[in-house]
Structure formats: C-alpha cells, structure tokens
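So, subunit A:
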Amino acid sequence: MKLLGALLRRDLILAARQGGGVGTALGFFLTVLVLLPIGIGPDQITLQRLAPGILWITLLLSVLLSADRIFQQDFEDGSLEVMAMAPASLELVALTKAFAHWLSTSLPLSIAAPFLGVLLNLRTEIIWPLTLSMIQGSLALSLLASIGASLTLNLRRGGLLISILVLPLYVPVLVFGMSATTGNPEVIMPSLLILSAIALASLVLAPIAAAAALRAYLK
Partner candidate 1 sequence: MQITAENLSCERGGRTVFSNQNFSLGSGEFLQLTGPNGSGKSSLLRLLACLSEPSLGKITLANGAPELTLGQQAHYIAHSDASKSALSVNENLIFWRDFLGGGDLTRALDSVNLSPLADYPVALLSAGQKRRLALARLALVSRAIWLLDEPSVGLDEASQKLLVALMSEHFKAGGLIIAATHVPLGVKPHKNLHLGGQA
Partner candidate 2 sequence: MDWNANHSAFVIASYAMSVLFLAGLIIYTFTRDARARKRLAQFEKTKT
C-alpha cells in the first residue's frame, strides 16, 4: 500500500505544482456560473429555483473537462508502462489516480460550489444537503470520468469522445444529486444513500474497466 501512497502523493504534488487541473476546472466553473445567469436572466426567483441544477451541471462538466488529464500525461511520458510492471495491480493504480483527481479537482469544486451558490441566491436550507450530495457525487463523477479517460487515452479528438461516453453514465449521479436538494425531507435521505451507493459501486467497478482499457492501449 505504501507504493499507492507514493503514487497518490506524487499526483497531488503534480496537480498542485502544475495547477493545470485544478485551475482550469475552477476557471471553467466560475465562467459558467457567470454566463448562465446572463443567459437565463437576472430574475432572482428563477435563478433561485434553478440554482441547484446550475451548480450540479457545472460541477459535472468541470470534472469532465479535466478528466483526460488523469492518465494522458503518464501514458505519453512512458510512466504508465513502468507502473503496469509494478508489484501493485493496474486496477489499484487506476483507482489511485482517479482518487487523486477527485482530491485535487472534484472535491475542492464540490466544497466551493454551495458557497458560490450565493451568486445564484441559493436557498440557505438546502446548502447542507447540496454539499453532502456533491461531495459523494463528485467521487462517482471522478471515477466514471477515469473510465472515459482510459477509453480515450491516445485519441486525437479524445476530449469530444470522452463526453459522449461518460455523460450517459452521469445521468444517475445528476438525478440523485438533484433529488437531494428538492427540500422535502423524506426524499433527501434516500437520495443521499443511493448516491453513496453509486459512489461505492463506481469505486469498485470503475478501476476494473479503466485498467482493462489501459492494458489495451499498452499492448
């Protein structure tokens, strides 16, 4: 496990030092957060009603945008080949890298999102369920994005393809993430539980799919 810790630490240092991943995701998040009210109109009531939807969809797209960074760099400079020959299985390597992407990009966004919700006049009583659902949901988002990243590893128009492959998988996360913010209490708890079920399921299944795709590209 020490070697996975080393990989996690290295990826976090790289994310911090290069700043590419976190920076672009946060930048994209803020840009969309400014553009949408301009597009939808400044009326407070509509914005308030749409706020959770806007925040969730922007988070989802920001994670997707920075997803191809998970494996691409390591594949290009040959580190992935050496990692495939390490004592740890490739599935664990894929899991660690997706987890590092979550820690460095999706988690900060999902914590910042509710506070940015103030811009959209977000109702205060749903800030807490929104944050909880986003934290769990963003883990599922990063893991599913790692599948897309591994499938489109070395492709020219990989960015476009990753969204077609991954967005359908995001539908359940968006649905239960949003249903946690509807406000009526007996829906909130089940949605959060189902969301954590999806996150845990992706924690197990996503690395298996990602590693299989990586092996295909390493052949």
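Criterion: a residue touches a chain if its C-beta (ideal position, glycine included) is under 8 Å from a C-beta of that chain, and two chains touch if they have at least 3 such contacts; residues count from 1.
If you want to know what made the cut, all candidates are chains of the complex that A comes from, given by their letters.
Since the model is a prediction, treat every value here as computed from it, not as a measurement.
By the touch criterion defined above, subunit A in this complex contacts candidate 1 out of 1 or 2.
Residue ranges of subunit A in contact with candidate 1, taken from their complex: 2-3, 5-7, 10, 13-14, 17-18, 73, 76-79, 81-87, 218-219.
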